[in-house]
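Every protein chain but one is kept in place in this view of the complex.
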Amino acid sequence: MVEAVRTALAEEMRRDDRIIVMGEDVGLKGGVFGATQGLHQEFGDLRVIDSPLAEASIVGVAIGAALAGLRPVAEIQFQDFIPPAMDQILSEAAKIRYRSNNDWSCPLVIRAPCGGGVHVHGALYHSQSLEALFAHVPGLKVVLPSTPGDAKGLLTAALRDPDPVCFFEHKALYRAFKGEVPAGEHVVPIGRARVARPGRDLVCFTYGATVHESLRAAERLGLEGIEVEVVDLRTVRPLDRECIVETARRIGKVLVAHEANLAGGVGAEVAAIVAEECFESLDGPVMRLGGPEIPAIPFAESLAEVYYLGADRIEAGLRRLAAY
Amino acid sequence: MVEAVRTALAEEMRRDDRIIVMGEDVGLKGGVFGATQGLHQEFGDLRVIDSPLAEASIVGVAIGAALAGLRPVAEIQFQDFIPPAMDQILSEAAKIRYRSNNDWSCPLVIRAPCGGGVHVHGALYHSQSLEALFAHVPGLKVVLPSTPGDAKGLLTAALRDPDPVCFFEHKALYRAFKGEVPAGEHVVPIGRARVARPGRDLVCFTYGATVHESLRAAERLGLEGIEVEVVDLRTVRPLDRECIVETARRIGKVLVAHEANLAGGVGAEVAAIVAEECFESLDGPVMRLGGPEIPAIPFAESLAEVYYLGADRIEAGLRRLAAY
Amino acid sequence: MAVTESAPPAALDLGPDTLLEMYRAMVLGRLLDERIIILNRQGRAPFAISGQGHEATQVGVGYALRRDYDWAVPYYRDLSLVLVMGMSPLDQLLAALGKAGDPNSGGRQMPAHYSSRAHNIVTGGSPVATQILHAVGVGLAFRYRGEDRVVVTACGEGGTSEGDWHEGLNWAAVHRLPVIFLVENNGFAISVPQARQMAVAHVTDRAAGYGLPGVCVDGGDVLAVHQVAVEAVARARRGEGPTLIEAHCVRLQSHSSDDDQRRYRAPDDLRDLRSHDPLDRFRVDLEAAGILSPERAAAVRADCLAEIDRAQQIADEAPAPDPATALHHVHQEG
Partner (left out) sequence: MAVTESAPPAALDLGPDTLLEMYRAMVLGRLLDERIIILNRQGRAPFAISGQGHEATQVGVGYALRRDYDWAVPYYRDLSLVLVMGMSPLDQLLAALGKAGDPNSGGRQMPAHYSSRAHNIVTGGSPVATQILHAVGVGLAFRYRGEDRVVVTACGEGGTSEGDWHEGLNWAAVHRLPVIFLVENNGFAISVPQARQMAVAHVTDRAAGYGLPGVCVDGGDVLAVHQVAVEAVARARRGEGPTLIEAHCVRLQSHSSDDDQRRYRAPDDLRDLRSHDPLDRFRVDLEAAGILSPERAAAVRADCLAEIDRAQQIADEAPAPDPATALHHVHQEG
């Protein structure tokens, strides 16, 4: 998937010379995951900027550049290191259009790798899934692609968006797909969910790396004739409310699953929408699965396993729901 | 209620000389809302510290002092200005005990005025209700008192807590109650909801200033024989799950109401819990009320009214639910 | 990298027309400021925050900029600066009264959150010092497009304690961007005196640590400020990078209409303030130079008052924002 990100950036930078990229190690090194590899060589020092080690400035300077007519991409090396830039994102970027009564706008993409897993070994500070903090904030759009195609298409859409977009790329997906990047112009609209697998008995709303764990679980149940629809939300702000409501009503049994901490996570909002809008169609309680009540994924494999939401736990959840 | 905060601080500072207070203008001026008035005179420069204008340092220095055995109270002048300190709160304070495997702890109270209203005129940056951002974070406790008694009792509990507590005081309540502070030692345990008004037909889960708007709405319905139970959650992390589930099951019709933005707010978590745990007892959809999809409360009164969740909107919601 | 303690006394060689224009700008800023405070005391403007005492600094800097070409990223005390840059008293009275026509924010923000795309005045929020980084980004865009524009951003000495301030100066220095960092040092951050804010006498003591020039100037002397600003602008325009200017000002009013500085400032200190009024100083200088007469000064005052009166009348009658619009413009629409 990292190839998809790189391709989207390069193609859009060729198309639109207002796009610049900045962040720590995005230049010569090409980013710690290689997402900006080759860009410095192609577009030079003025468009691909190795920033000082200071996240508030990466976002804050990008905001200023956006106000002055550029379309900056601010890379934060790990999503875990976004909090120093929180004020610039929440208090500034998200509110600029509204507070100026549409006089100013802030077209800005904030990219960051997120997530972890048993074999990522990033421990507490290189593994977090913090999307809920941004999904609560009016003025932001928050996107988490799960496939190379969506990564390219959604990042392209983000780069053309007139407003700030947070674009979070799950590390476990970076190398999980090779050579599957759609060629040529490919735009996937922000705010629309995607049916990753159709089904009729249960629906699992999910996003990011958990889409693939959910598909694996769905496949296992499929062997027994239990058909699970897997919906990849792709955008967690704004949620594709229409798709959520229509699907939940049609299917009647709903699981929401994500890697992020469960309490107050995006899954709560999805479940709340379903509870409110689909009450009469529900054939069972809206079930949620997510990270346990610990800060993030610990380092030791034996501990990391406790956190991680893999296919097994999802399968168990789906079975409980199916049996309801 | 501001009197209750001041009293709790002063009494606990007399009891425990490890407590120190720091923040902008907390000294001579006694805080912009007077919450620390008199403390500088009584406890002096070393315990009541006018900090530089830098929120990350207010919280970060407080963390260091807590690690070294003190019990600091970090005042942030307005909750809207917490985001610069987000990294210190989320990445540091919340994770210190866990990441050190219980070797270190961080007993720290972060106080901030929050919320707005039609007559507060704080506009976008002196009116926000950001509690959901903290309620998502394992390692934190998040408290929002709605009465002087609870303010004193919960703040006292926070000052004795071995872990970090975010304590958010709604500005509209500061001067709304006079002379109602319980005398002497008064401790209200963190994590327990309170029935503000008993009822049997509908339940409204709420907290902060919205408790009073909900009570007003409940009273109006009470005149018509519709009995609304109003539950003041008081702590939004950890939620009083037991009370929520028991009450929702008993009553069957649930409204969740708060001033904060609705999408991804604390109400989503409450609704999701109810949807999952009380499915078979529900007599209607779980309904939520909260702030609309705009960044915060605008300045002009005509606009502010659109945001604010007053008794009228709550009453209308309750009526819809009652009619279901 | 040398830090000049104070600019050499500026000659009055700008010509009488410009000098009188600058004087008028200061008077207009002052009178409008006073009017907004009156509206607040009358209970009509819910909030007021004053730039009184900062006028010389703001007008001195404002006159060093090319109007509608250069940019500003101001803070809440910069009333006189935004007037010089092209905003009108009406614009600010509409904001004070929270009217729909307020060009700063359409009544969405508190007054003194200056903004005008037409005049290259960047929208600001309330958090202190966040704007410093925006100015750096604006400078980056200028440099990227090969423009010789300059951007000035301002904050108080309290604002320099925020991490954003540090990150901004550092970034601008590394990239030699055309940014002027103006610190309007009035000695207080609400109630906190400079000595509790920093352990140095001058914010410009920090300039060398970023690798940019720092100039400390008497912010009550409009011509001294102007000269320093002209030099900084020229330097930035030539592509030689940022400058830090610290102007020592007096805060004649309390921090805001929610504050009462008598609670924390010594009576002597408060009594002394008025003798530092930059308006009086400039008037005396201009009169001594034969450029201004008492009659002319009175006429300027009357003229400004008339402008403000007219503006207030329009603002009074202007409609409040339509509630239906409250939900608009979170994102681009349509």
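For clarity, chains are labelled A, B and C in written order, and residue numbers in each chain start from 1.
Criterion: a contact is a pair of C-beta atoms (placed from the backbone, for glycine too) under 8 Å apart; a residue touches a chain by one contact, two chains touch by 3 or more.
Since this is a predicted model, take the numbers as computed values, not measurements.
Peer 1: Wait, the hidden chain, what does it touch out of the ones we have here?
Peer 2: For the complete complex, the undisplayed chain touches A, B, C.
Peer 1: So one chain is hidden, and I want to know which residue out of A:G64, A:P84 or A:P145 touches that hidden chain in the complete assembly.
Peer 2: Reading the full complex, the residue touching the unseen chain is A:P84.
Peer 1: Could you tell which one of A:G139, A:P285, A:P298 or A:G317 touches the chain left off the display?
Peer 2: Hidden-chain contact among the options goes to A:P298.
Peer 1: Among C:T57, C:S80, C:N170 or C:T243, which one touches the chain that has been omitted from the display?
Peer 2: Residue touching the absent chain, from the options given: C:N170.
Peer 1: Sort through C:H119, C:R143, C:R206 or C:H248 and give me the one touching the missing partner chain.
Peer 2: C:R206
Peer 1: Take the complete complex as the reference. Which residues in chain B touch the chain that isn't displayed?
Peer 2: These residues touch the chain not displayed: 20, 46-47, 49, 51-52, 54, 56-57, 59-70, 72, 84, 87-88, 91-92, 95-105, 138-139, 141, 162-163.
Peer 1: Taking the full complex into account, what residues of chain A touch the chain not shown?
Peer 2: Considering the whole complex, chain A reaches the absent chain at 24-25, 27-29, 32, 50-57, 80-81, 83-84, 121-126, 292-295, 298-303, 305-307.
Peer 1: Touching the missing chain, which residues of chain C?
Peer 2: Chain C touches the chain not shown through residues 161-167, 170, 173-174, 176, 195-200, 205-212.
By definition in this document, only the chains that are shown with their structure count from here on.
Peer 1: Determine, using the mean of C-alpha atoms as each chain's centre, which chain is farthest from chain A.
Peer 2: Between chain A and every other chain, the largest centroid distance is to C.
Peer 1: What whole-number Å value describes the gap between the mean CA coordinates of chain B and chain C?
Peer 2: It comes to 36 Å between the two C-alpha centres.
Peer 1: Could you grab the centroid distance between chain A and chain B? Build each centroid from C-alpha atoms only and quote it in angstrom.
Peer 2: About 29 Å separates the centre of chain A from that of chain B.
Peer 1: Give the residues of chain B that touch two or more other chains, as numbers and ranges in rising order.
Peer 2: Correct list: 56, 80, 83-84, 124-125, 293-295.
Peer 1: Can you list the chain C residues in contact with two or more other chains?
Peer 2: Residues 105, 107-109, 113, 125, 127, 163-164, 330.
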